[in-house]
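One chain of protein is taken out of this complex; the other chains stay put.
Right after this comes subunit A.
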Amino acid sequence: MFRRYLINFKQNVQIIHRNQQFIQRQLTPLRYVAAAPEEQTQLEQSHIDEAVRLNPLLSRVPEAQWQKAYETFLNHGLNTSNFLRIAVGNPDVLARPKQRIIDAFENWRSCQFGEKLLFLLLTKYPELLNVSDGLRLRKHISYLKTFAGTDKNVWKLLMNSPDLMEQSEHRIEEKVKYLKEVMRIEIPEIIKSEALSKPLEEIRCRHVFLERLGLFVPRPKKANPDEPSKNPRLYQITNTSEKTFATKVCHVTLIEYEAFKELYERELQRAEDDADEDEAREGKRGYKK
């Protein structure tokens, strides 16, 4: 009962998360419109108007705050267009005291992604500037590094799945273990996909479906790494919507995949229940051939 509640809760969180991503994606092209050309370094009233149009929440920010925040960002090496993108994506930043913004920058700098890549990351996901606990950030980044290998890989990983920062080590560990040991997928492929921002249940469901269709065979351990595998790539499995996954990757109809999801969830549930219960009740099961 509790477990079901938990799963429902997780799904809701996931839906909210996706909606956010969706809004962001919609905004992205508009942000470029709002952004001033590179050489034009001054913040003008027209920029602010455009930004307010894109994100009405910004209308509450007084002129003085705009200027103050703008200067802080400029001092840290960001240009006007990047600043505007961050402001549109995360209006709360403008209202923060100067020191807090600087701290956030310093914390991120300590991850050593390099100035250019860091700005790319922060403008893509302005929410990342909300960090306040530097220690926790460093701990988490160094944890990500344990399986990603290099700083650059950690950066790539965050570019694809920024919500890794909010997931517990335990949950990430579970997913990496599943991807590496059951699906036998190598780290470079994991990094290129959004797999780690999906819940383990979804990854497993899609993987098992492909396996039962006969479309996914785990690579043999001794296989030549240069030999391309016939399996669909991980990004095709995890970065797709239900419909695209069913029709373009699995080549089945959507209702077949939906039926499978329902049946598979029940199958897992039953396996768990069976493991909990004693085998003594086996005889009382109502189902027969």
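Note that in this section contacts are C-beta pairs under 8 Å (C-beta built on N, C-alpha and C of every residue); 3 or more make two chains touch, one makes a residue touch a chain; residues count from 1.
We take it that contacts and distances are computed from a predicted model.
Of the names listed as "AP-3 complex subunit delta", "NOL1/NOP2/Sun domain family member 4", "tRNA-splicing endonuclease subunit Sen15" or "Exocyst complex component 8", the one that matches the UniProt record for the absent chain is "NOL1/NOP2/Sun domain family member 4". For the chain left out of this panel, the touching residue among A:Phe83, A:Phe113, A:Trp155 or A:Phe209 is A:Phe209. When you scan A:Asp103, A:Glu174, A:Glu202 or A:Glu256 for touch with the missing chain, the hit is A:Glu256. With the whole complex as reference, residues 209, 212-215, 220-222, 251-252, 255-260, 262-264, 266-267, 285-289 of subunit A touch the missing chain.
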